[in-house]
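Shown here is a partial selection of chains from the complex, left in place.
Every chain is named by a letter (A and B) in the order it is written, and numbering of its residues begins at 1.
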Amino acid sequence: MEVTVERLAELVGGRYEGDGRILIRSASPIETAQKGQITFVANDKYKKFLKTTAASAVVLSEETECFCPAVIRHGNPYYAFALILDELYPEIEVLPRALDGTAVISDSATIGENCAVGALSYIGKMSRIGKNCTIYPKVYIGNDVTLGNNCRLYSGVVINDNTKISDNVIIHSGTVIASDGFGYARHDRGIKKVKQIGWVEIGNDVEIGANCAIDRGALGPTRIGNFVKIDNLVQIAHNVEIGDYSIIVSQVGISGSTKLGKGVILAGQVGLVGHIELGDGVQVGAQSGVNKNIAPGKKFFGYPAREIMQTKRIEACLSRLPDLFKRVKKLESDEK
Amino acid sequence: MEVTVERLAELVGGRYEGDGRILIRSASPIETAQKGQITFVANDKYKKFLKTTAASAVVLSEETECFCPAVIRHGNPYYAFALILDELYPEIEVLPRALDGTAVISDSATIGENCAVGALSYIGKMSRIGKNCTIYPKVYIGNDVTLGNNCRLYSGVVINDNTKISDNVIIHSGTVIASDGFGYARHDRGIKKVKQIGWVEIGNDVEIGANCAIDRGALGPTRIGNFVKIDNLVQIAHNVEIGDYSIIVSQVGISGSTKLGKGVILAGQVGLVGHIELGDGVQVGAQSGVNKNIAPGKKFFGYPAREIMQTKRIEACLSRLPDLFKRVKKLESDEK
């Protein structure tokens, strides 16, 4: 695949500077880019490499100076670069569009046209797989699972019974969907498992990382909205609801029945207690512990999580706290 | 399955109010319950729905007011509801009680009567599986593993060599039992792996969530007591011991050789350092970091974990800390 800078600029709706006829063959990080490669800068930390990069072209915002052979200007360089990657690296069909002979597929399962089901995978009774799905080797799909069109399940994914997944969903290796929720009733003579009879619903265009655990609802659904993006090793408990376009970074844990609005962002290792609500557009900083509702649009941070400005003020005070003890001691001794 | 309210009340040892002849067909969360469904309230946050629910019956404690067609009164509504779920949703045999032809089972393994071993599962040499076990498709059981009666291993579970599991144990998808502990000896010329020759012992009636990692002991056992309940994505290091009836919520990490008494509760994302002891009945709040022994019955919280009342006092002070700096500054300026 070789594409001119001019063609790439046109493709992303940007404009180019320099020589538009330069041929681009591949993409690279700016530190290691060579002739024939394109790169980008969207984070200021990497601007320092603009002086030395050997890249043939760089995607940049309007205001950034650069002396490369070619520059593609775009108001959103990272997005433009993503479009260019799709052009330079078209999807390769890694698996034959067929059902592998070593896969175990129930007679009552239905598989849409143009699907690939890899070796040693399992598809249970009455499950319905849409069109154009790519199911890697060694995937498990239980009974009565619905999978939409154009989905991709990587090796080691486990989808337990009754899960409903919409279109264009990607699930990475080792992730478990619809394990039982953590529900027990204590009583005089011990502890009793509360049967988890709910299910999991996953919207369109969702991507879920590796080795996550998303529990089925206790009675009703655990619900992941459209365009939600979930990183690796995330825990989502029973009856959680996550609004459209939310972003859940790795190792986050969301406790049972907690509800997230649309466009919520939870940074890495955040924990949310159960039965709370986070409004649309809430953002929570890394490792925060959230123990109460958060109103729409608020940014919270800390353990326990407070409004970010409050946490930052407290943190600034903490650095000076040992000194404050000295100052109070001096006041006390002066008083005598 | 249709059951009268009268019968359900009798079953749970409670009493009913309203029309005992009402037929219940299924259960639902209170927000979405319809005619023919039963629900419950055990958390005050959900009492507000009692006014509007369309449920035919609700399980409630004595003191809660409700105008539903039928109410089942019980001192422990959540426990009563769990019993009702078992009645309304009897266990379905999802797998044939047989050894699937695509499973790979060592000749020297023994499998008790009435077991299901699903497709593409593996059972190694000399392993002994008890009666009535349900081993889903795509489970791995290594060599010399003992599994008691009535156990259930979901798809993707990995049980490595020499593990001893008792009766009525449930392990969810993706969980790994008896991986090597994290043991290395540093020396002048580098770092040497310390061979992990121990094993894992799991008591009766234990449930372990999805994608957990429970390491084998370095020399002796890692030991999970009876009736212990472990949520998803939990890390249990080598030689840890967990007392009976303990509850370990998701994403907790317990470092090597740490010992928990009976009935310990660790909330989500708690971390414990190695070689410490938590007494019977200790409770630790979410995301706490515990770095020393905790005496029986104590409630700890925070990072680092302190007695919960102390942590709460400190937290209250933190909110007022920026103001304290101002007050001290004023005292200092007044002094001049």
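Worth pointing out:
Operating definition for what follows: contacts are C-beta pairs under 8 Å (C-beta built on N, C-alpha and C of every residue); 3 or more make two chains touch, one makes a residue touch a chain.
Quick caveat, the model's predicted, so the values are computed rather than measured.
Here 2 of the identical protein chains are placed; the entire complex in the file holds 3 of them.
Simple rule for what comes next: only the chains that are shown with their structure count from here on.
Superposition angle, subunit A onto subunit B, using Cα atoms only: 120 degrees, a multiple of 5 between 0 and 180.
Subunit B has its Cα centroid 26 Å from the Cα centroid of subunit A.
Of all residues in subunit B, only 27-29, 32, 39, 43, 45, 76, 78-79, 81-83, 85-86, 89, 94, 100, 102, 118-120, 136-138, 154-156, 170, 172-174, 207, 209-211, 227, 229, 231-233, 245, 247, 249-251, 268-269, 286-287, 303, 315, 318-319, 321-322, 324-325, 328, 331-332, 335 touch subunit A in the complex they form.
Touching subunit B in their complex are the following residues of subunit A: 104, 120, 122, 138, 140, 142-143, 156, 158, 160-161, 174-176, 179-180, 182-187, 190-195, 197, 211-213, 215, 218-220, 233, 235, 237, 239, 251, 253, 255, 269, 271, 273, 275, 287, 289, 291, 303-304, 306, 310, 313-314, 317-318, 320-321, 324, 327-328, 331, 334.
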